[in-house]
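Data block below; observations after.
Just one protein chain is left out here, and the rest sit where they should.
In order of appearance the chains are A, B and C, and numbering begins at 1 in each one.
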Amino acid sequence: MIRPGARIMVGGFGLAGYPELLVENLAACGVGDLTVISNDLGSPGVGLGKLLTNKQIRALIGNYYNWNPEVPEACFRGEIEVTLVPQGTFAEAIRAAGVGIPAFYTAASVGTDLARDKETKEFDGKTFVLERAIHADVALVKAHRADELGNLVYTKTARNFNPLMAMAATLTIAEVDDIVPVGSLDPECIVTPHIFVDILVRRD
Amino acid sequence: MIRPGARIMVGGFGLAGYPELLVENLAACGVGDLTVISNDLGSPGVGLGKLLTNKQIRALIGNYYNWNPEVPEACFRGEIEVTLVPQGTFAEAIRAAGVGIPAFYTAASVGTDLARDKETKEFDGKTFVLERAIHADVALVKAHRADELGNLVYTKTARNFNPLMAMAATLTIAEVDDIVPVGSLDPECIVTPHIFVDILVRRD
Amino acid sequence: MQVIVPAEEAKVRIARRVAREFDEQKRSMVINLGVGIPTMVAGYIERHDIYIQAENGMLGVGPLAVGKEVNRQLINAGRQPVTETPGCCYFDSATSFGMIRGGHVDATVIGALQVDQEGSIANWIIPNGRQLGVGGAMDLVSGARQVVVAMQHNTRDGKPKLVKSCTLPITGFCEADMIVTELAVFHLGGSRLVLKEIAPEISLDTLVRLTEAEFIVCANLKTMSV
Partner (left out) sequence: MQVIVPAEEAKVRIARRVAREFDEQKRSMVINLGVGIPTMVAGYIERHDIYIQAENGMLGVGPLAVGKEVNRQLINAGRQPVTETPGCCYFDSATSFGMIRGGHVDATVIGALQVDQEGSIANWIIPNGRQLGVGGAMDLVSGARQVVVAMQHNTRDGKPKLVKSCTLPITGFCEADMIVTELAVFHLGGSRLVLKEIAPEISLDTLVRLTEAEFIVCANLKTMSV
């Protein structure tokens, strides 16, 4: 379902809460020219790092690649294009895509190298930078448990970007540890309503 | 704690999930000249409607007052000032205030009477209207249960604007049915983290 | 004024026709229903994988609550007590409108005061000083993937509601995708109104007379099933 050249979002922070199985499959199928939108890129050869080691990546949009030194190396050799976005702006821009907000203002990065070429505007005497929503073709997210409808709940800090990315892509594939019957999850505790989830994949 | 002239936010939708006791107290203490930010204004003499019957209101910011005919009457007599905001924009603008976003763009209301005098901008060939965050001095919210730290959980559609308003005011007062010891609420199911809550009031 | 279809029958016919539209799409859908005739649509949907979203923060709205089922904290956006369907969930209003604005809600069914031949909708206010409310109408018509207008063909005093150009304040410009009345079904195609179905009681001439908006007639015009 992921074509060469696709923009894909992948949940996770470090090695917590990323869809291990889906990433393995993506690495195994070898589809290339990908734009990967994620917090970081795991470690060299580990997690999302595999996609870079495999040369499947054309561009990265994210915020922290120092855990995987292969990223700066590939970037400075000109093999991949990297767009750094402050982490809070990154999270908010993904949510914005999910909720139909094309752009918003934030104070983060004003005046810095990361705001270069971005529009700014004053509100109440303070300067803010205009940030655009970040969409994807496919989101690969990791949740702890789903019901058969696709409602999702998460575990601890494995939640991170997953609920946001689930909203922000044309197609959302959720990897889960467990699928339970409809009605088993507490309606007050569902974090991602099934409206945002297209496909469930259970780890075995 | 609420002074004359204050901007106050009050959670609830219709008569579901509004802080009944806090509103009663506000009506009883008679503080006036208030700007009330809420979805609606209850019914005549009921819920928030009491504040209008009591002439405590100077201005309203919200989206639906047809359930309380006293509102259009007072507005057209020039006794109060009413700013209508589309409901989705209203919710998002309150969240924006809570999360430090001074303004955002939305497609709702473009070209209509409610977007008059608002800036617009094109993104990818479509026109959007710029909407400002909506802040308040005090938020009065209703939750079902709190732990002693102020973490909150809600009940059914009584959730509505409450978690958003809890983030968007300088001072947040939460009315709850029940206060339980710290550690009693499931950390995965807490909807409003205690960082957003200043004062708890239990109904008896 | 001649009554072609009595009001109560008209409402049921409209609700049933809209329900069939969703049933026939043969895929799981999430829909949002406005107050009035739109709310009635739920009662005629047969598929079990069509989920109703209420903009006050619920996905999986069941039938109206009766008797002991009534819970003051469980209402739809029209303030009516409702029930839950299995797998339902609750969320805040920003997330709810995020679903709508973000294009995740497959369809919204709304009533209207007027719709014009370009699909612009007027349904939020009659400037008479007695109304003051917009609710989620503007967010819904601009955000939902499909906007279905479900309304009686004419006003109570026989005036056309399908007009050349709305005279009432607009809710959203060129947003309607489908209009269902008791007399006809129209689609909007390339900003033009196209008649797809006509009620069995009337002729095309009668429909033209009762409709101010200009429309083109679909080559494959069908009789509306009633």
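What we mean here is this: contacts are C-beta pairs under 8 Å (C-beta built on N, C-alpha and C of every residue); 3 or more make two chains touch, one makes a residue touch a chain.
Bear in mind that the values here come from a model prediction, so they are computed numbers and not experimental data.
Chemist: Using the whole complex, pick out the displayed chains that touch the missing one.
Modeler: Result: the unshown chain touches A, B.
Chemist: Consider the whole complex, including the chain that is not shown, and state which of A:K55, A:K118, A:K156 or A:R202 touches that chain.
Modeler: A:K156
Chemist: Among A:P4, A:G30, A:P72 or A:P181, which residue is in contact with the omitted chain in the full complex?
Modeler: A:P72
Chemist: Can you tell me which of A:T35, A:Q56 or A:S109 touches the chain that was removed from the display?
Modeler: Hidden-chain contact among the options goes to A:S109.
Chemist: Residues of chain A in contact with the chain that isn't shown?
Modeler: 13-17, 39-40, 63-67, 69, 71-73, 75-76, 82, 84-92, 94-95, 106-114, 154-164, 191
Chemist: Which chain B residues touch the hidden chain?
Modeler: 95, 97-101, 147-149, 151, 167, 182-183, 185, 187-188, 190, 193-196
The definition used in the following text is that only the chains that are shown with their structure count from here on.
Chemist: Based on CA centres, what chain would you say lies at the far end from chain A?
Modeler: Farthest chain from chain A, going by C-alpha centroids: C.
Chemist: Using mean C-alpha positions as chain centres, tell me how far chain A is from chain B in Å, no decimals.
Modeler: Going by mean C-alpha positions, chain A sits 32 Å from chain B.
Chemist: Between chain A and chain C, what is the separation of their C-alpha centroids in Å?
Modeler: Averaging C-alpha atoms per chain gives centres 36 Å apart.
Chemist: Scan chain B for residues touching two or more other chains and write them down.
Modeler: Chain B, residues with two or more chain partners: 92, 106-107, 154-156, 191.
Chemist: Hunt down the residues of chain C that sit against at least two other chains at once, touch-wise.
Modeler: 90-91, 94, 97-98, 100-101, 143
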